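Encoded as structure tokens, the structure appears first; notes follow it.
All protein chains but one are shown at their positions in the complex.
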Amino acid sequence: MALDPMTHERELETIDFNINIGPQHPATHGVFRMVLVVDGEEVVDLVPHIGYMHRGAEKLSEFMDYRQAIGYQDRTEYLAQFNAEMTYVQAVEKLAGIEPPERSQYIRIILAELNRISSHFMFLGAFGVDLGIIGTSFMYAFREREHILDLFEEITGDRLMYAYFRPGGVAWDVPRNFKERVRWVCEQALIGADDLDKLLTDNEIFIARTLGIGRLSIEDAINYGATGPVLRASGLKFDLRRDEPYSIYDRFDFEIPVGKNGDSYDRYLVRLAEIHQSVRIVLQALDQLPEGPILPERLPRLLRPAPGEIYMRCENPRGEYGIYLVSRGTTQPYRLRIRSSCFANLSALKHMTIGHYVADAVTILGSIDIVLCEVDR
Amino acid sequence: MSLLAWGLFGVDMNVWLDAFLRLQLVVVVMTVTVMFLIYFERKFVGRIQMRLGPMRTGPYGSLQSVADALKLLTKEDLRPSTADFWLFELAPYVTFIPAFMTLMALPFMEGWGVRNLQLGLFYIVAVSGVTVIGYIMAGWASDNKYALLGAVRSAAQLISYEIPLILAVLAASMVAGSLNINDIIYLQDTVPNIVLQPLPFVILMIALLAELSRRPFDIPIGESELVGGPWVEYSGIRWSIIFALSEYALLWGMSILTAMVFFGGWEWPFGTRSWWGDFDFLYQLLLIFVKSFLLILVVMWVSATFPRLRIDQLMAFCWKILLPFGFLQVMINGIVLMYLKDSEVARDIVLFLTSSALLVAMGYVIYWATRQAPREVRVGPEYALGSISR
Partner (left out) sequence: MIGVLKSLGLTMSTMLRKPVTIQYPSAHRSVPERDRAFPILLWDFEIDESFCTGCHACERACPVECMTVTMMDNPKFAEGKSKRRKILDEFFIDYARCMRCNICVEVCNFDAIAMNNTWAGHELSVVDRKDLVMDREQLLALSKTRQIRPWVPS
């Protein structure tokens, strides 16, 4: 099918078929619309349409003071809330020059890593459903996720929208049986990860559906700005917790799983391995958890950081989540810009999908693991 | 109770009336079984997923199928205004009636079937292939491009998987030397065909999954992409004729056939020893139902566990793996049966060994094929020039 160099039209008259995998669809994670132009069964072009879930989180945050705006971070990244809150709260602390006490740093790390585990479980469940196992992988993954969410409910009071971190520390202390509960949850998480491993990893049908699908080379990943498991699966060992350690990550010992080919199978394997590494971090942090206060002594009622700007980035389960914060010295941020990891990862979708079949488009979208609220904010 | 052995009610009646009454009995049993199977699948799949399944309607949710049927009967019967009227209306029936016609040739007990056909196996396989026409009719008549896409894919899949199905039952009937199902069962009184022919059994189970459009072969009703496939415009009782009745009736019918051809039907282990005197038929019925039920369990178990194959992988699996191995099995059967027709024990042992060897070879080929690097991506992003706002 050669292209006429003048008019960019194809010389042989064929009609391409447009398939609209529309905003309401069981397979797109959230309200995401992609229009596939297919030639027979092969995808020739892909046009993504986003913005169905734009709710103006950044603009609304300009009318909130620094404590009230934490709620919006939860709702932007609704599967990795503690990681998003941690990014925001650290950005505010750096601007205001507050140092959170040790105990709250450890609590933050433990909760953020547990949240990473629960987010990866959500991916494992949803990936199975995208491939066609209606229900089985979902139930196994959610069984473990329920344990983690129950733990969070005992600590913070809410199952999904915590608003627990504050600039300076955490809002209130953890309950007395924290250590035993976290240890038990970690054990269950390992059992669950093992279950899903047995269900999917060596399954020939799963391998046939994901091996070699949606290849992304290292250069392309860097050019598109992909970060997180997508980048690590392509082969680059880059993790912000190791390369630009924030909070107290430099005190823990963990590995960074890296893939070889950058296809969907590698992205799945990388996330499965990250669950084990997160459990490692949590157990180390539990051993080192000190007693003490959770908020600094003199914390003003309404925070007024010094005028300035900061860009703080953290390693979310989906990649690099960044907060660019500009303060004019008032109680409300002047500009709060969220650098969304899923947005950059999603921009590589067209490059990854062209040449594959229609069914693979759904697989690749599932393997990038997007959260629509983060793409659209 | 030898009343039931020939003619209903022991009276020599008109041949047509006799056939009609037997048919009614089979219909009643089929309907009850289908309703039970729907409920059972939901409970079973629920248990696999560590949840409860239906619990509210009736004790432990046992009246769920009745509730579903009532709900579907009272739904609005939609038809797109641009749909081709006759094709749209008739498509569900064209799918369902062949599924039911296969039940006519099955001997449920010794000597009792609706009709005892000399070409029983041939009839069953031929008739179950007519369902494809129903799929294409539905897809075309719905005036919906996604339905058409689903119908074309499903036609390709169903037609392709007919051939391994035929080869598998052919291999088994070669061992018996006849296409009459009663004969095949009689010749399994000491050792069932599953021992002699494991490879055709596996091929038959896989082809059965594909014929019923169950996972891992459910691209036509692919719920994650083209939701519903060719039946996307159907609603109410019409939809349930396909998804409930014809799928489960065909599942039940084919699993009874598999139980008869490969597991010895009502004969093995002790079916015709006349231990029970006149109540022998009860034991035979029990054997048949238990065996077919276990096979249905296996089908549901497999269906709940695996992701679905992509359409090209599905076709490749059929034409490049199942078909060559089916042919090899038939050829080897022919050779063995020709040269070893004197000694039965030697023939059995050689059949078992060759078939198991082929089964292991097929497993190895599947393993090797899935680890291959996939085909090169032929179209790159350069092709998509200037197509941003098409």
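For reference, chains read A and B in written order, and residue numbers begin at 1 within each chain.
Keep this in mind: a contact is a pair of C-beta atoms (placed from the backbone, for glycine too) under 8 Å apart; a residue touches a chain by one contact, two chains touch by 3 or more.
This one's a predicted model, so the numbers in the text were calculated from it and none came from an experiment.
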Item to check | Selected residue (touches chain absent from view) among A:Q68, A:S247 or A:S347 | outcome: A:Q68
Next on the checklist: For the chain left out of this view, which of A:I21, A:I155 or A:L372 touches it?
Outcome noted: A:I155
Checklist outcome for this item: Contact with the hidden chain, among B:S62, B:T305 or B:S356, goes to B:T305
Item to check | Touch residues of chain A, complete complex, unshown partner | outcome: 64, 67-71, 136, 139-140, 143, 146, 150, 153-158, 161, 163, 171-172, 175, 195, 198-207
Item to check | Where the unshown chain meets chain B, residue by residue | outcome: 46-52, 55-56, 301-302, 304-306, 363, 366-367
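The rule is short, and it goes like this: only the chains that are shown with their structure count from here on.
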Checklist entry - Between chain A and chain B, what is the separation of their C-alpha centroids in Å? => result 43
Checklist outcome for this item: Within the complex, chain B is touched by chain A residues 1, 3, 8, 17-19, 21, 25-27, 37, 41-42, 44-45, 47, 128-136, 138-140, 143, 199, 203-209, 211-213, 215, 350-351, 354-360, 362
Next on the checklist: Quick check on the complex: what are the chain B residues that touch chain A?
Outcome noted: 45, 48-51, 145-146, 215-216, 218-219, 222-225, 227, 304-313, 366-367, 370-371, 373-374, 377-381, 383-390
